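Quick one: structure below, then a few questions.
A protein chain is absent from this complex, but the other protein chains hold their places.
For clarity, chains are labelled A, B and C in written order, and residue numbers in each chain start from 1.
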Amino acid sequence: MNEPRTIEVLLFAGASEAADGADRVIVRSHDHITASELMKQLADQHAALAPLARRSRLAIDQRYVSADHVIPSGAEVALIPPVSGG
Amino acid sequence: MNEPRTIEVLLFAGASEAADGADRVIVRSHDHITASELMKQLADQHAALAPLARRSRLAIDQRYVSADHVIPSGAEVALIPPVSGG
Amino acid sequence: MPAQSTTDEDFDSVHVCLTDEPLEPMIAATSSEEPWLAHPDAGAMLWFHGVTRRKTVQGDRVTVTKELSYTAHREMAVKQLKELAHNAVQEFTLHRVVILHRLGVVPIGQASVIVGCSSSHRVASLDAVATIMDRLKKDVPIWKQERFESGDRQWIHPSPTTDDPTTH
Partner (left out) sequence: MPAQSTTDEDFDSVHVCLTDEPLEPMIAATSSEEPWLAHPDAGAMLWFHGVTRRKTVQGDRVTVTKELSYTAHREMAVKQLKELAHNAVQEFTLHRVVILHRLGVVPIGQASVIVGCSSSHRVASLDAVATIMDRLKKDVPIWKQERFESGDRQWIHPSPTTDDPTTH
């Protein structure tokens, strides 16, 4: 259990800009990781994303998830900064 | 003062229908008459209009007037039953 | 508000029309560029269409309307609609207001009234359309006659206790 694993996180708008225009980043993580743990690792490993990540939500397979949601392997993971559509 | 006078009152919608389709009626009245007095005389002299007149407003020169408004000679007088536009 | 309280700019911001013609083509003719509501500082544009409805449900009773027919004290109605529009411009800080009302027979699915507003933010236009419709239905001397599938006809003169059942 808790095998090492990498998770790809999709970036948009200001988050993508903070990552020099990249549309995704890789987070080194492990199995059975929760959404809140992943957010912490994302901020630790990609410092430029930290300020906006703190105000963002995580979407797994295109649904917002709660902090204790365990991220399934193979799922689409997206960092959703505060939205401003309309 | 209080010379005899006739006042033409414009009718619309259900009021016109109640007056057999007439678009106006004549009310025998006198000078210095107020809106509420005219409404009473209208109902007395045109019984078919009485029920709807009781629920109507009077417009003088295309403005709603209060009960004690004195009707100027030569003014346009209209009976405005409850409206239902829109 | 009396007319002297309206400025030239205010006058230009209002378009009011009472007509025997269908309203939809009047809107369609301008809708792609929306010149009636357009303004560089407008962030919100709202168009309300009040349309003749087939069915009216009141409790267990359903009545079927064939068509509506509208009449008005035309001159007074136009004056009041203009006043209503100008007041709304002031009260809700609107850029533009359009009020169109159709008279005569209005078949099912067609508009009897169209109200358009533009404003910097959406809440102002939403509030303005709601208020304009409320006031129009309370004060403007326009009346509808309901014509049922059964052949019956009835002028609608709502009282506080018997509301207009065909209202939009």
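Observations on the model:
In the analysis below, contacts are C-beta pairs under 8 Å (C-beta built on N, C-alpha and C of every residue); 3 or more make two chains touch, one makes a residue touch a chain.
Note that the coordinates shown come from a computational prediction; the quantities given were computed from them, not determined experimentally.
Every visible chain touched by the undisplayed chain in the complete complex is listed here: A, C. Interface note: of C:F48, C:Y70, C:F92 or C:W155, the residue touching the hidden chain in the full complex is C:F48.
By the touch criterion stated above, the residues of chain A touching the omitted chain are 10, 12-14, 17, 52, 55, 59, 62-64, 78, 80-86. Listed for chain C, the residues touching the missing chain in the whole complex are 24-25, 27-28, 31-34, 38, 40-55, 57, 108-109, 111, 118, 120-123, 125-126, 129-130, 133, 166-168.
Criterion: only the chains that are shown with their structure count from here on.
Taking the mean of the C-alpha atoms as each chain's centre, chain A and chain C sit 50 Å apart.
Averaging Cα coordinates per chain places chain B and chain C 27 Å apart.
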